[in-house]
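With one protein chain withheld, the remaining protein chains of the complex are depicted in position.
Chain lettering (A and B) follows the sequence in which the chains are written, and residue indices restart at 1 in each chain.
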Amino acid sequence: MRYTAKKLATMLLTMVIVSLLTFVAFSLLSGDAATRLLGTEATPEKLEALRRALGLNDPLLVRYARWLLGALHGDLGVSYQYSQSVSALIGQRLGPTLTLTALSFVLILLVSIPLGVMSAKYAGGWLDRTLTVLNQVVMAVPPFFTGILFTYLFGLVLHWFIAGAFPIGGPSHYLGYLFFPALAVALPRIAMTVKLLRTSILDEAQRDYVRTSMSRGRSRSGILYRHVLKNTLVPLVTFLAMTVADLLAGSVVIEQVFAVPGLGRLLLSSIANRDEPVARAIVVLLAFAVILCNLLADLLARRIDPRLTSGAGGAA
Amino acid sequence: MVEIRDLHVRFHDASREAVAGIDLTIHDGEIVGLVGESGSGKTVTAMTLSGLIERKKVSLSGEVLVGGRDILRLPRTELRTIQGREIGVVFQEPMSAMDPLMRIGAQVEEALAVHTQLTKEQRRARALEVLRDVDLPAPEEIYRKYPHECSGGQLQRVMIAAAIVTDPHLLLLDEPTTALDVTVQAQILALLRRLNQERGISMLLISHNLQVVRRICSRVAVMQRGKIVEKGEMERVFTAPQHPYTAKLINAIPHRAQR
Partner (left out) sequence: MKKNTFLRVGLVLTALVVGFIALGLVWTPYAPNAMDFSRLLPPSLAHPMGTDKFGRDILSRVMVGAGDTLLIALGTVVIGTVVGTLVGALTGWYGGWVDELLMRLNDALASFPSILILLVLVSLLGGGQEHMMLALGIVFIPSYARIVRSEFARARTQNYVRMAELMGASTARILFVHILPNIWHTLLSAITIGFNNAVLAEAAMSYLSIGVSPDEASLGYMLSESQSILGSAPWYALGTGLIIVLLILGVSLIGEGLQRGEN
């Protein structure tokens, strides 16, 4: 399809721009890596030799091109901090972050969709009014504070999990531990999704096609499930794509609260220790993930709403 | 036969009645016109007759008898067995009256899906049949299209097809040609007349335009401020109006159109 191809090209271009920006930003802030690696007592000759070995004397664009070529082959450089390849380092930390993000996302879907639909279906009723107030409050609690409250309540008081003791092993070992961090991040997003869904369902319910369907004898809930919900999907999908992006980026904070050894924590420590290769690789990776999410949401929206496709030409 | 007896409709937040006591009968196989300016109460009458008025928002009195049952007092579930089965409705704006994300076929079949036990295949066959019946060329193609891929005139034919798919006794037409240009308007009116003659469906045509009503209606009622100020045989009303408001409406028609 021509549209998809065009979209992919734009995406690649955005990725190049994003990685270039990241590369430049980190080069500006990282200072002299050689001095940091060898210490301030190192002789100027040794420092110069290392700089040359690392290619730090080349112009910025040359270094970027070299990095990009390497990255395309899966070589993201070597961490200054751990003297380990960046891709291996990221590979070890990717699991917990992805699991955490997926878990929060599933929680958001499972809780907010039924609540949003119920809230709209019984708009003005007790459930709706309770949810409206609750949403407002939940949205005001930052996830890291929720995380601390969970740590206290479920960790220290109820002993349902041991805060800070991240289980060793694969996802099956740490999935349980990640439940509370996932819930902490999910809560405000659940509130936002419920609110969005409620508003868009009520908006759609005002449309003329609802009246048409009623004139054919369709019941109110029949109309909701057969017509209205599908029409609220496009804004919902766009919003959910943004949510995934926020969840990924939010891992930086929530992983710190629950001591989860994921990408977010690795990013923090690499920024604190000026470990440029690791930090920029993670930032670029996260930005790519966001771009990819948006692309997927866009393509999905086009599948749902045929009007979006016909605008691009090629109507049958 | 449809009979409206002393119908009053008042919105809770309004100071005067939207419909202030009207009587109107539509005999089997007859096309009756209901004419008036916007705000005259003609659309509220149609909404009440089709059971689409939100009962919570209005106080109703009188009777609206469809096949002997009073629409105003039927429980909601029973009302739904009449909507789309005995009464079909065609609205003014075909584009917004259709679900933008649903293929036309499914929308034409909707009343069948709600009211009958037909299989998917049978529904499809029936839908294609009515699509052909409203003079749509290539019904199979239209069946698979989405509303935005069709013209306004095509969509209004689709809406008519969807309204007659269950063979209802009454077709309610709420300004069905207002959103269309003049040529298409004439074609749609001709189609309606043919459907009336071939199938014997009674129709209530609501319009602000007496000229449109004159094309296909045998009788007409003129509404002003919630009341019927004049009703009678179409030609009699048109050539010798008794009420000044009717005369005003006739005079509002451009002279050339009077032939």
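Keep this in mind: a residue touches a chain if its C-beta (ideal position, glycine included) is under 8 Å from a C-beta of that chain, and two chains touch if they have at least 3 such contacts.
Computed from a predicted model, the values in this text were never measured in an experiment.
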Left-out chain, listing which of the shown chains it touches: A
Among A:D58, A:D208 or A:D246, the residue in touch with the chain that has been omitted: A:D246
Option touching the unshown chain, where A:L47, A:L103, A:V117 or A:V283 are the choices: A:V283
Contact with the hidden chain (one of A:A49, A:A102, A:M139 or A:L233): A:M139
Subunit A residues touching the omitted chain (full complex): 14, 17-18, 21-22, 25-26, 28-29, 136-137, 139-142, 144-145, 148-149, 151-152, 156, 163, 245-246, 248-250, 252-253, 256-257, 267-268, 271, 283, 286-287, 290-291, 294
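By our rule, only the chains that are shown with their structure count from here on.
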Between subunit B and subunit A, distance of the C-alpha-averaged centres to the nearest whole Å: 51
Subunit A contact footprint on subunit B (complex, rising order): 50, 52, 80-85, 87-89, 91, 93, 96-102, 110-111, 114-115, 145-146, 148-149, 159, 162
List of subunit A residues in touch with subunit B within their complex: 207-209, 211-219, 222, 227, 230-231, 304-307, 310, 315-316
